[in-house]
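Yeah, one chain of the complex is gone here, protein chain that is, but the others are all in their spots.
Our next item is chain A:
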Amino acid sequence: MFEAFFRYDFLQNAAMTGILIGLVAPLLGVFIVVRRLSLIADALSHITLTGIAASLLLEKKVSGINDLNPVFLGMAFSVLGAVLIEWIRKLYKNYEELAIPIILSGGIGLGVLLISLADGFNTDLFSYLFGSVAAVSRSNMWTVLFITCIVIIIVFLFYKELFVLSFDEEHATVSGVKGKWIHLLFILMVALVIASSMQVVGILLVSALMTLPVASALRITKSFKQTIVLSVLFGEISVIVGLVSAYHLGVPPGGTIVMIAILILILTTALKKVSIQFFWTKRRA
C-alpha cells in the first residue's frame, strides 16, 4: 500500500509535506477554533487563490519569469490578507466579523478577474483548488519544512501567552501580555500555513484541516494540551490515510483527507455518546 511512496520522489515530497501540514495546521487550528476565528482560515485561503492566479498570470504574460513558484505569491497575498483583516477589524470595532467576508469576497473577485484576464490558464488550476499528489516539488517541501519549524518555535515560545489570550483576553491585557502583537504574529503564521498547505489539501479545503481535527478532539478532551495532542494526531491520520487513498483511487487528496477527518469526527461523536450512556447506566446500577 505504501510501496509507491518509498519508490517515487514526487510521492515522497507529497507525503513529507502532508505529514508536516498534518502537524502544523491542527496545531494552529486549536487556537483558531477556541478563539472562534474559524472563518479567518477560509478568508485567507481564498486570498491565497488570488495570489496563485496573479502568479500564473504573470508567468503567462511577462516573459522571463517562467520559473516563478505560484506558492510564493500565494503566501505573499495570504500574509497581506491577514494584515488587511486586522486593519478592517480595527476599522469596524463593533462589526469586527465584517473583515472576513470583505477579504473572502474581495479575494475571490480579484482571483476571477485575474483568471479571466489570462484567458484561462495552461496550468491545472484544479490541483490548487483541491490538492494534488503530484504537484508538490522538492523545493515546496523544504519551504513547508521551514515554515513548520518557525511555527513550532513560535507556538512553543508564546504558548502561555496564546493560551491566556484565547481563554480570557481581558485577563491577558491586565497580565501585561502584548495581545495585539501576539495576535498579529499568530495570524501571520496562519496565513503562511494556509498558503503552504494548499498544494496537498487544496485552497477550498485547507480550512477543514485546521478545524475538523480540532472539532473531533474537542468531543473527548478535558485539557488544552490533550486537545492539541489529539488534534495533531487526528490531523496526521487524516493526511496520511487521505494521501494514500487518493493516490490509489486517482482522486485529488483534498477530498479524501477531508472525508477521513469527517469520519474521525463521526467516530469521536459516537464515542462520546456511548461513554455518556455507559456513565448513566453505571450510575443507575
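One rule holds for everything that comes next: a contact is a pair of C-beta atoms (placed from the backbone, for glycine too) under 8 Å apart; a residue touches a chain by one contact, two chains touch by 3 or more; residues count from 1.
Simple rule for what comes next: contacts and distances are computed from a predicted model.
For the chain that is left out, the UniProt protein name among "DprA winged helix domain-containing protein", "Cytochrome c domain-containing protein", "Zinc transport system ATP-binding protein" or "Gluconate 2-dehydrogenase gamma chain" is "Zinc transport system ATP-binding protein". Which of A:A172, A:A246 or A:A261 touches the hidden chain is settled by the complete complex: it is A:A172.
Of the listed positions A:N66, A:N94 or A:S223, the one in contact with the omitted chain in the full complex is A:S223. Chain A meets the missing chain through residues 34, 36, 157-161, 163-164, 166-168, 170-177, 217-218, 221-227.
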